[in-house]
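A protein chain is absent from this complex, but the other protein chains hold their places.
As written, the chains take the letters A, B and C, and residue 1 is the first residue of each chain.
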Amino acid sequence: MQDAIPDGFALAALGKGFSERFGPVYVDRATRRMAFRVAERHSNPVDTCHGGALATFADSLILAIRAGASEGDAHNPTISLSLDYVAPIPLGAWVEAEVTLVKATRTMFFIQSLITVDGEPVARTNAIYRNPNKTGASQ
Amino acid sequence: MQDAIPDGFALAALGKGFSERFGPVYVDRATRRMAFRVAERHSNPVDTCHGGALATFADSLILAIRAGASEGDAHNPTISLSLDYVAPIPLGAWVEAEVTLVKATRTMFFIQSLITVDGEPVARTNAIYRNPNKTGASQ
Amino acid sequence: MQDAIPDGFALAALGKGFSERFGPVYVDRATRRMAFRVAERHSNPVDTCHGGALATFADSLILAIRAGASEGDAHNPTISLSLDYVAPIPLGAWVEAEVTLVKATRTMFFIQSLITVDGEPVARTNAIYRNPNKTGASQ
Partner (left out) sequence: MQDAIPDGFALAALGKGFSERFGPVYVDRATRRMAFRVAERHSNPVDTCHGGALATFADSLILAIRAGASEGDAHNPTISLSLDYVAPIPLGAWVEAEVTLVKATRTMFFIQSLITVDGEPVARTNAIYRNPNKTGASQ
């Protein structure tokens, strides 16, 4: 069944606005994976997943590492975000990212991830986020 | 007035799906600029522009170079997309990108852009798109 | 002993010029790893590995995937190269990269890699190379 959610994944708390309109997004913190299913609202004119939609998903991947990372009291502003798109993603696909926390420094989180559909890579991404734990930090 | 569109900008044809839900986006091909106004639907939990929203805008910047670049018959798949976020963007801001076509090769377009609000940088971005003019090209 | 080469690694054939001056670099194709030892010639003014030196190493990582990838008859021009530097690398360190081939398309190779010293991440990198097997390809 297309809408089935694989074991281990739970709804991620995305907060209001652009993320909420994008969602739902799912997270499995035990295995540091995140996922979403491509719907019409994520599509581009040739009926595959829009590059901006996948970038929006990529921007949320810090949630695989930090609970509530995007919530108001622990917001992780993105400093840098990069994606390579290696294959088109069809409507209905279950898109899964396995997230590697490369490094947590006093001021930043560095992550990278391979994004797959049915085990086949469709994209790779990396990002730097600000670590809000540091008191008095500004960008 | 907040909703005024500066001279020279016209509505960009974004096509259906994720882009249409993001838009409107404006383009001034004479000066290779694109722009949008940050609305509630683009926001993050701390009421500034969401990183994924700005990435979605960035992904559309090829439209400043190519008319109908995102339309079905001349779709430009994104190969690579990168952004650095250098300042938060408040709701209501008019966000403008000045797009540099770095190179058009037989198979790819390379662009980079400085993204500003009121003349102050808020982000920079670069992207590689596939050039669909090449017959028989696959990704 | 500092100069010992771990089992499985063999000298990579780098060819003349900038690579040769950088080297030696080591490759273990069975495990898709590459490595080098940081010497004085790789250093920056504060006696750690220079960012450009690590970028030069990163640019060679396609060699972990393709035998003779950088040799004249099978040259893989780099299209795009990105690195995040997450920790300084001291002189004498054995720097190891585990390379993931994200995708080989008809025209391009996409890779990403985690770069470590003694198992601790010091950098991450990703790159796109042109696939020279495609006849008649130009950049």
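Keep in mind that, in the parts below, contacts are C-beta pairs under 8 Å (C-beta built on N, C-alpha and C of every residue); 3 or more make two chains touch, one makes a residue touch a chain.
Since we're looking at a predicted model, the values are computed, not measured.
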item: Sites on chain C contacted by the missing partner chain, in the whole complex; value: 15-19, 21-22, 40-46, 50-53, 55-60, 70-72, 75, 77-88, 139
item: Missing-partner contacts on chain B, residue numbers; value: 80, 82, 84, 86-87, 100, 102-103, 105, 110, 112, 114, 121, 124, 126, 128
item: Hidden partner chain, residues of chain A it touches; value: 79-80, 82, 105-108, 128, 137-139
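The criterion applied here is as follows: only the chains that are shown with their structure count from here on.
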item: Topology of the chain contact graph, where touching chains are joined (line, ring, star, complete, other); value: complete
item: Identifier of the chain whose CA centre is least distant from the whole-structure CA centre; value: A
item: Separation of mean Cα positions, chain C and chain A [Å, integer]; value: 28
item: Mean-CA-position distance for chain C and chain B (Å); value: 33
item: Touching two or more other chains - residue numbers and ranges from chain A; value: 80, 82, 84, 86-87
